[in-house]
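All protein chains but one are shown in place.
Chain IDs A, B and C follow the sequence of writing; residue 1 opens each chain.
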């Protein structure tokens, strides 16, 4: 997924891109902010984020269980972030602004989430990795773990990219 | 899906059940409340709810587009509600409390959402219908429409029931 | 999905296209032939095909149940056919050959199948309809019914189109 021949952006420009992606993802995508998602790591081979439990993310009041919708929203959002990072690698000759601009043309085609265990706990971690990055379609796989590294949910999503 | 031989609950008790389901779904499931979901209709052959657009449900700041995660959360939640109503029909001899108690043993197994068109508008309507209600597994299909009845997304989910 | 301004192909050319699609789908796509799929209807608003039960399509020997893989293969194949017909409508100014040529650039992005009831019987009917046909992505919904019109499975698939 590296553009071998293309001039690689400087480390300062890479930092600008990482900061811009983080700002966009945590704050400008307002629903991510409502969920309280925070970026943990942005790497070409995968990205991570954290979701802290709070009362209004509860789905099942009897158990204080994380709502399935909060899980699927987190995994969808993180899949998109993984693809943005991969697009930044693929187009390593582009400025941070040019890469960010690509987000404007990206859209989720579909999402599947498997809910494996109850989401009970105070803090969750989500990971996403790109499984395909073509000229038109990108695909990602995602996982949500609780604070004991127990697998709570897995997901897969496809996106239109350009 | 009707329990032919079983004594049917009274219309007063049915109203109690509908009110209890609405209260549970709109308020006690706190994440539904955060989304602002409102029940429109509870029928054995399908349920509807409404989701009003607001700034913190935005996914794509350039277009003010509804976040995919808000769509998938809405469809997941509505699938569960359709199944609760169907369980109420199947167990028509049970009190409202007994039916509500069944929610405590229900869980989403998995969810798929297809995002067909951009969610742009001020108000969305979601519909869900039950495609299977067995002794252990329930399945539902869901749709999200914008205010011009344009199909924005479709979904399918399976649930553990008892 | 009609190309209002474009010259519409003649009914003879439309028949040529329908025949070419049927030949391609039933015979040139060899795995469809192995399954024994037969086109029943090709309409812009949906397509149908038939799958006859036979011993080597069995998944569950105890019950003579249709294999889930035969179901998902049928639904995947029929979704693709529905899109080809829709592409034929969209490009109503193109010859049969030009439309068939578009199949060469089509590919399934992903598929989901919900298995609702056991596939027991001697003959099944599958239906597919297009839910989105954009410039790059097409989406379809599919259903499999048994000979008593009982819903056996539902499916959804997304495709790259051009």
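The definition used in the following text is that a contact is a pair of C-beta atoms (placed from the backbone, for glycine too) under 8 Å apart; a residue touches a chain by one contact, two chains touch by 3 or more.
Everything numeric here is computed off the predicted structure, so don't read it as measured data.
Asker: Using the touch definition up top, pick the residue from C:8, C:60, C:123 or C:136 that touches the left-out chain.
Answerer: C:60
Asker: Which listed residue, C:9, C:90 or C:112, touches the chain dropped from view?
Answerer: Only one of C:9, C:90 or C:112 touches the chain omitted from view, namely C:112.
Asker: Identify the residues of subunit B touching the omitted chain, counting contacts across the whole complex.
Answerer: 109-110, 112, 136-137, 139, 156, 158, 160
Asker: Tell me, which residues in subunit A touch the chain that this view leaves out?
Answerer: The missing chain touches subunit A at positions 112, 114, 116-117, 131-132, 139, 141, 151, 154, 156, 158.
Asker: Residue-wise, where is subunit C in contact with the chain that is not depicted?
Answerer: With respect to the unshown chain, the touching residues of subunit C are 24, 28-35, 55-62, 67-70, 72-74, 76-77, 104, 107-115, 118.
Note that in this section only the chains that are shown with their structure count from here on.
Asker: Compared with subunit C, which chain's mean CA position is the farthest off?
Answerer: When every chain centre is compared against subunit C, the largest gap points to A.
Asker: Determine the centre-to-centre distance between subunit A and subunit C, using the mean Cα coordinates as centres, and give it in whole Å.
Answerer: Subunit A and subunit C have C-alpha centres separated by 34 Å.
Asker: Give the residues of subunit C touching no fewer than two other chains, as numbers and ranges.
Answerer: Within subunit C, residues 112, 139, 156, 158 contact more than one other chain.
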